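Note that this complex is displayed minus one protein chain, with the remaining chains in position.
Chains: A and B, in written order; residue numbering restarts at 1 for each.
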Amino acid sequence: MTATVTPLLQVEDLSVAFRKPGGRLLPVVDKVNLTVGVDRAHGVVGESGSGKTMLCRTLIGTLRRHGAVVTGGRILLDGQDLARADERAWRKIRGRVIGYVPQSSLASLNPVLSVETQLVEAVTVAGRTSARDARAEALRLLELVRIPRAKQVLGQRSHELSGGMRQRVIIACALAPRPRLLIADEPTTALDVTVEHKILELIGDVRREFGMSLILVSHDLAVVDEVCDEVVVMYAGASVEAGNLERIRPEPRHPYTRALRISRVDSAHPGQDLEAIGGEAPSLGAWPSGCRFWPRCPMAQDDCRPDGQPPLAWFAGRWTACIHADLMERP
Amino acid sequence: MPGPLIEAKDVTVRFGYGSEAIDAVRNASIYVNANEAVGVVGESGSGKTTLARVVVDLVQPTAGQILLDGVPVIHAGSRGGFPRADRWKVQMVFQDPYSSLNPRQRAWESVAEAIQVWQRVPARVARERALELLRSMGITEDQAGRFPRALSGGQRQRVSVARALAPRPQALIADEPTSAIDQSAQAHLLNLLRRIQKERGLALLFISHDLGVIRYLTSRVYVMKAGEIVEWGPTERVFQQPEHPYTRLLLDSVPGRRVVRRTAAVVP
Partner (left out) sequence: MARSTDADRVIRKPFAALRGLDPESRWGLAVLVPIILLGSLVPAFSPYHPEVAGTGIPLQPPDLTHLFGTDDLGRDVFVRTFAAAQLDMTLAFLGVAGPLLIGTFIGAVIGTTKWPLVSGAWMILIDAINAFPFIAITLAIVALFGSGPQGILAALTLTNWARYAKLARARALVVGKSDYFFATRVLGYSRPRVLLRHVLPNVYSESLAYGLSDFVFVILVIAGLSFLGAGTRPPTPEWGAMMSDGRLFLTTAWWIAVFPGLALSVTAVGVALVADGLERRSRE
């Protein structure tokens, strides 16, 4: 896949591991590749244990506080390798170039400070402005995220707001420095479905308006499908399928992606069992040798166990880690 | 044709006093027959969980009553709640797999305890039956010997289901049992619930915010909003011809059904 423009962020063979007592390393992300173009929206889909959360944290440089380190690969942004960056370098980037919307808005907003105070802080951190300008910008941001009665909300505190409103405030804070890339880590998981719809719509609209790139992390392929153009599907620390959603959606070419799709209730035939994936996802440290999905794969073959997880290969217009992708028919 | 197995009549649950009072549930009436799967769908704050907890006698109703086989067993103002002799009839599976099992009990112990209490068998028999029951839920003997912290969310939910089935209940209330687990575990759990509902002829009351799951599992559904039931009826009818605007809003918000917007063309 040749890019005609320099991508905004290039993640190459990134590996991350937890530091365990005794100097042991517990791998959690294994050689993941991700290329985020300017003004493009990427999704990262995976269940718990897939490594998607740690990938997120690597991309905003908060690994240390979670006891993890980069063990390989590069993260290229503007020619700088962020994988090797220290905290000082990250502080210039985190929030300003790479924005972050976390999953839990309740934990991210200071319950003691008003919304205005926190927005003003986000605005002033981004660049020096006068107090009055900062307050005006705070109001503008609230209106940008479509909060009704924005003036009133400015004076409120986080616990006085509903989940959806809080998430909008968090998004507003993240947008204050006008980052070039926004990473949203399961931003709608804790929200009701009617609110989720609006928040995803907001994220998509704001992204386009600012020409911002987006990485949206979710366990739900449908959520990613709603907002993103490209997707990386993760399983047991590795990316197993990656590419454009227009290609992957109708015709997944990795058994895991396919299994995720057909195990959804929407894909169920009335009166029949759901097509559940057999077995359990491997826990950290217990990754099977060879293809990690092999023990649960409905099309597993004997030669699916080369040394290590198969790397991504270009097939049918997307990257897939399944060496038998050609055997997969349209579901 | 006998009446419903379990029924809530005009249940209201009020928290707080005077002007600060909130009605979590207001005048809700639902019923479930034996051998039937009924859904209650709503968003957070709809009161669906509170209503479910009234049915199992975890929350006292401010007004209204709960009937078991046509006999009122819980009503506002009564202190007793479910007569202990009838407790086995209605059991519950909770939403949060991380707090619904005693962290100090191994999986099989949680189930064996329920068996011992309700099936009145000695400890060794209870253990065997517990392992058997867990095996039928897809929990191996090795997993059964673990503490909850060593099990995945999906496995813990299955242990919870086994524990709920130990008293051999007639009705099972499932309070969002799939909301906190991964999609692959969700599929397993739903298949399991469907199977046991049919096998045991249970009256299953399934609470959820997930319309897809409700549609798949239930034959009748109640839609709740802000403490009230706004619509009810056969699941297919409600999904295909929703009458209440809120039902329509809910259905339109489900991912996949929504208007999808995309950016520019595919970058080759």
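A few notes on this one:
By definition in this document, a contact is a pair of C-beta atoms (placed from the backbone, for glycine too) under 8 Å apart; a residue touches a chain by one contact, two chains touch by 3 or more.
A quick note: this is a predicted structure, and the numbers were derived from the prediction, not measured.
The chain not shown here makes contact, within the complete complex, with B. In the complete complex, the residue from B:Glu36, B:Asp57, B:Asp182 or B:Asp210 that touches the missing chain is B:Asp57. Only one residue from B:Ala114, B:Ala174, B:Leu192 or B:Met224 touches the chain missing from this view: B:Ala114. On the side of chain B, the interface with the absent chain consists of residues 56-58, 82, 84, 87-88, 90-92, 94-96, 99-105, 113-114, 117-118, 160, 163, 167, using the contact rule stated above.
Here is the rule we use: only the chains that are shown with their structure count from here on.
As a whole-number value, the distance joining the C-alpha centres of chain A and chain B reads 31 Å. Interface residues of chain A, counted against chain B in their complex, comprise 1, 3-4, 37, 39-41, 47-48, 163, 192-197, 201, 204, 208, 219-220, 222-223, 225-226, 229, 244, 246-247, 259-260, 263-266, 268, 270, 273-277, 280-281, 283. Across the complex, chain B meets chain A through its residues 43-44, 152-155, 182-188, 190-191, 194-195, 209-213, 215-216, 249-250, 252-256, 258, 260-263, 266-268.
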